[in-house]
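In what follows, a single structure is set out as structure tokens and then discussed.
A single protein chain has been omitted from the complex, and every remaining protein chain is retained in its original position.
Moving on, here comes subunit A:
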């Protein structure tokens, strides 16, 4: 490019708009070409205040630590002891979130079961019902009870170790699932009782109840059918966490699963994922506050999900009052999703490793989010299970490392007082002091 024009006047540096960025412009061009909104998988990709904006202080003269490899730091958690005669006992507080057979292949579901079982934790079904390979390989399986009721049957309900009534999902609070025609194979169609190849849109509301008073009766029915044996969780999207948690407890939930906007989905509109819902960091304290106000903290368990990636995230979630976390996207990455070894194939799909999110198209090079037999054959469920187990173990060791450094002999003993925030936003959301100060925005008695 010439630096001067023909008269010798210098060009200004070409300036990209901060409003009409290249990303935005590509969205506009895509919309103009197709007439259809963009659909994709995954959770919010935008930058939001997150656990990365929090730090643990560790021990010093006023607090003393536990010896890293000598003194015990417990990680077990019991979920659902309030009403269920058989609560779920987990060795680690990291569970596998609900992901459907349909969105994922049968072998991928099997791998989640293998990895979770080997690490002493639970896995969760999804829209589309319970598959034999998943039940067979999951020592503790949570059965999701979803608005669509695809594949829902009482025999599977009775085989479950817990039931999770799904009200919402962090990626799309107020939205139902989507499984587009490319992924409706014969087996998926049969399980969901739908014609092969159609675009299947799951309902956003349950068909036979609305509101908290109905939910209480629905929970009663599920308990009667399962003999009051298994815990009943209620999963809600991060929207109005204080009130949703309060209402779930009032309706009789044994546990509340709270999912922030970084939590993934198999497929929904990009505009939904990026513009509806709250960041995970912002939802945990109001939910814990609700439990504390009801005198139910640690009696009704809080399971937090949405962008949990490391033992540090686990420790921060627990310090803020969660009893356990759930991982979905991170578990898929552990299995091999978005692995750079498939880069040339991602390029052919117009994307790159790490950014691939068109899971609904069923062409996943890693063979995980697909029903294509050739692609599925690339994925080894035994190796996938081993990788997931390793990852879960590492996250646990990391969380223990932090807890010991804070002088805690159980992950549950981590507390907000162990944390500081790096930004004003994070301080306000997590209700912990801005690093180096005693203050956070909204702190009672401070006048702000």
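Note that in this section contacts are C-beta pairs under 8 Å (C-beta built on N, C-alpha and C of every residue); 3 or more make two chains touch, one makes a residue touch a chain; residues count from 1.
Operating definition for what follows: contacts and distances are computed from a predicted model.
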Chain excluded from display, named as in UniProt, from "Ferrous iron transport protein A", "Protein GlxC", "Indolepyruvate oxidoreductase subunit IorA" or "Putative transcriptional regulator": "Protein GlxC"
Listed residues A:10, A:207, A:340 or A:436, member touching the removed chain: A:207
Per the touch definition above, residue among A:63, A:83 or A:149 touching the missing chain: A:149
Hidden partner interface residues of subunit A, rising order: 34-36, 148-149, 152-154, 157, 180-181, 192-195, 197-199, 203, 207-209, 214, 217-218, 220-221, 224-228
